[in-house]
Every structure is written in structure tokens, then in C-alpha cells.
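Would you mind keeping the following structure in view while I ask a few things?
For this depiction, one protein chain was excluded, whereas all remaining protein chains were kept in their positions.
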């Protein structure tokens, strides 16, 4: 349900500013721009700056100590592992779903697309809850799991499952409109020329969707590393064992260890900035690719 | 109402869209701005409308300087190439828009608006579509609604940007005739932009030919077609054959061939380019003849009222930077008489040759 990414180019604002019919009077322009920039500064820029400011408030020494703490390192490791499992799973799913939906006509196609988007409209807390209901001590499989000494909830598998759930649609929703727009002709041409399914996908489809794919993967990864609500429900908050970075931030913060909390948070904020940078780069690349084919 | 533009200059970065253009559009005429894409014709139209501001120069409407007047105060009707109909409004509301946005004092009452809109829709013969939405109309219908909308505010001038550009050939021809009739009925000073010479010559009272931001020629369709003022106009209006040569008294020397010439417009010894329309060339088959440029018949297309002969220049023309291809239009009788065969070498003799200095061409 997020509009997190529809690749689109940017237009040059000059043509609006020089056109008598699309130009506002200077004071209207200043008011709109002022309101927009004030809103941006108050709600987006200041929080971002605050993270880094608070993280370094007590100096670099405290900052580095907080980050090299054993529990912090364990949280970083768990976050990376989670993303490393969840992202490829959803990548494969996204490609398969987009192939079926974009390249074929079938009954219930629109409904299926809606179902794929479903996890975006579910509160993260509920995303965690459903896995507790399935695999928790009182859950459907709870008894069977404890009899076989398998732990899912309050352990790493639960964290991975919840993360897969909340990042489920990212790659698929990026690829479906892209592949639909590209149509079937190129794939059909490849098939006519004797390519098999794998060759067609690898040599024709993939080069066409690579930027969209990367875009989806990056957004998926950002959410996978940053998810809080869903993971919080299934984690059990065991320090050094089932704490991801966002959960570790919460623990430190609730212990009034603000400097350390913001130090770990600053790593996540950096991740966000890198994500946005890559996203902008990909948008630029994709618009270049569109220009070339025009 | 008369329109004058004086010394209009417009620059887009390094690109000169209008290069000190001065023009006079007399009251009540239908004028075509004709030229290839990028010649500045649409920019000129937009400057007149007030949609674009010129870097320098003046737009004078009815004797008054309107250069500083905002587009909404200029009282010009503008019909956009892609119509720009408001798609969330019905046809009726589109046409009524200009009346509804008038300041309260000038705004007609609802009954008056209703009456005027229906009168306009009748004028464009689409009254029965009043409740439809633009997406439900054909291209030709949209065009006529766009025109009705522009006319609703009783504009002092009507400006049309490529009015038939987005239509298919058949509708285009029909609408052309219709626009001409409408203009004869209303007599609003009108300017339309087109890149289609046939359209301009057929519809307009007067044609303004533009190229690279400059005006090349102004005149009636007959004047510009029969007496092109510049090599560009010659080349742009209709098919033409080119000959590179040097003026030699009563002749033009082209390579080792000699073409007759009346000696107008050229100094002795000047390097020139000669222009002749396909119907201004004759073919001489006598191998002993010395006048005319040698060429080889490549194809004879003899159907319809007249016959067209396509010819190739002799070898080496391309290397010398000369034309490699000629086109001649003859009567059917003449072609039968000549009995041309493919590959036959002949000579081309112009009955009329217009020359321009080489550098101008």
C-alpha cells in the first residue's frame, strides 16, 4: 500500500516559472514555498539532524564505545542475518509473481495483486501477533514445536518470519507495473527465435527490469533492517540473542542510556541516507535509460 | 482587429526562436504562419497571445501596445494543438468556462450563458453533444469544441496552433473547409500555425513563411507559390529541381551544360543555384542537342492527368555536391510522344529558371 516507489522522471520547473499562465504572483509563490520548506524542516530535516547531534553529544569516544559494545555488535549481526534471509526470499517471490501477473492474462489477476499488497495495510504489531498465534507456546503449532524442541517465537526464526511478512510486497509491487508496461513482445520475439524460458528471462526480461528490481530490493532491505513493531512482538527482547538494531535502540533508550541509543540509531539513519541516495541514483539511471530508448 | 508585431526577439538559451520579427496582420484576415518545425511559428503565436514573453519588441493590438498585458486581459482566443479541453467538465461547461470566470459585474446571468453556449455549439454544429465529456468525443469534435470555447469570450483575435495537426487526413480536409467557412461568417482576425504547405495555401488569405526565427516571405497563397522570394520558400513550397552553376550572360553554365536564362536577378559571373519546378522542365531526347543538363531516366509514372518522370544525374554529381535526382511533370501526350525508356540518357531544359546567389541558398 505504500507508494514507496514509482519510478518517474522530473520535469524542469523553469517552464512553469517563465510561463505567464502557470506562474503565481511572487507573494503567493513565497507563501507556498515557505510553507512547504517549513513543513519539510520541522518534520523531516530536524529529526534527521537530531539523531546525529544526540549521538555525538558526548563525543566520539562515547559514540564508538556504544557501537563496539558486545550487545550492539550482536544486534548488528542479527539485523544483517535477518535482511540476508528475508530480502532474497522476497526477491524470488517478487520476480515469480510479477512474471505471472504481468506477462499472462488470467482470472482474478486484480484480486491477486491486491492480496500481494495486503501486508502493507496490516499494522506491524498484527504482523508480529499472527506468528505468535501460530508458533507461540499457546499457538496452533506450539505444543508440537516444544515437543520437538524447536523455538520459533522469541527466537531468530520468528524475527525472520515477521520481517519477511512486512517486506513481502516490496519487490513484486515494483516489478508488476514495470513489466506490464513493457508488454510481452520482446519475450515473444525471443521465444520465436528459439530461446527457452530461462534464456528468455535471463537475456531479455532481466536487462529490462534491472533498475526496477534493484529499486525494490533496496526499499525491501531498508524496511527489513529497520522493522520495529512486528519484530518487537516476536523477539522476546533477549539481549545479545534476539535483539535487532531497532530493538536494541529501544532497550538503551528505555534505560536512559540516550547517547548509546542514538549512536546505534545513527547507524540506522546512515542506512536510511544510503538507501535514499541509491534510490535517487537508480531513478536517475532509469530516466537515462528511458531517454536513450526515446 | 489588427495585430502588429514589431521587432520581436526571443531566445531559449542558445537557440534563437524569433530573430527580430516584424509583421502586420490586417483586420479580418485569416493568416497562416507556415514553416518547418523549430522555425519559431508557434513561439510567435504564443508571444501574440501573451503566453510567452518576448525578450524585446512589441505586440500591438488594435493600435495599443499590449506587450505588458497579461494573457487573461488580452482577449485573444487560443486553440491549442491538443485542444486542452478540461476533461472533468462536460462540453457545455467547457464552452461556458470563459463566461463563468468573468468578474461578477461583467458575468452574464445563467440564462444568458445557456443561450450563448448553445448558440456557439450550433455554430460548430455540435449542439447535440452538450452533455458529453471530452473523452467521449472524436478528435474532430474536440477540435470544434475547443474552437467554440475560444469563441465564447468574443475574442478580438483568434489564434490556432496547428489546428489540424492531430487529426487524420480525411477529417483534416473536412475541417479545413469548415474553418474557412466559419471565418467567412465571423470575420475575426485569425492566425493559424501549420507546417503543412497545402493546408496554408488552401485555407489562408495570406501566408507568412518562416524559417529559423525569421520571416522569409509574406503574401497571398498565389504570390508565395508562384513568386518565391527566397531559395528557402522555393524549396519549402512544392517540389523543386536544383542546378548549381555560374551566370554567363543570357545563360547559366551548369558543369559542361548550358541552361537558358533571362538574366534577371543575377550578375555576370556570379555563382548561383537555379530553381525550376517539375512542370517547368522539358525533356529533350535528341542525342545531338547541346542545351540542358544531362540525366538518365529512372522511372516513368504515367497515371492520372499528368505524368511524372524521375531521373538520376550522371555519375559523379554527388561527389561534386550537386543534386543527384530530378523530377519532371509532363502532360500525358508529351510522355507518349517522347517514348522514354528506363536508362535512356536525356537532357533537361527549363522553360523558366529562377536563380539565387549560391551563398543565399
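Letters A and B mark the chains as written, and numbering starts fresh at 1 in each.
Keep this in mind: contacts are C-beta pairs under 8 Å (C-beta built on N, C-alpha and C of every residue); 3 or more make two chains touch, one makes a residue touch a chain.
Definition applied: contacts and distances are computed from a predicted model.
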item	value
The complex's invisible chain, by UniProt name, from "Sulfate transport system permease protein CysT", "Ethanolamine ammonia-lyase small subunit", "TonB-dependent receptor" or "3-oxoacid CoA-transferase subunit B"	"Sulfate transport system permease protein CysT"
Residue in contact with the excluded chain [from B:71, B:166 or B:218]	B:71
Residue of A:66, A:83, A:116 or A:171 touching the missing chain in the full complex	A:116
Residue numbers in chain B that touch the chain omitted from display	49-51, 70-78, 80-82, 84-88, 97-98, 101-102, 135, 149-150, 152-153
Interface residues of chain A (partner: the chain not displayed)	1-4, 6, 8-11, 13-17, 19-22, 24-25, 28-29, 32-33, 35-37, 39-40, 42-48, 50-51, 54, 93, 96-97, 99-101, 103-108, 112, 114-119, 121-126, 129-134, 136, 138, 140, 161, 164-165, 168, 184, 187-188, 191, 196-197, 200-201, 219, 222-223, 225-229, 232-233, 245-247, 249-250, 253, 258, 261-262, 265, 268-269, 271-273, 275-277, 279-280
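Simple rule for what comes next: only the chains that are shown with their structure count from here on.
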item	value
Chain A to chain B touching residues, read off their complex	18-21
Touching residues (chain side chain B, partner chain A) in the complex	50-53, 70-71
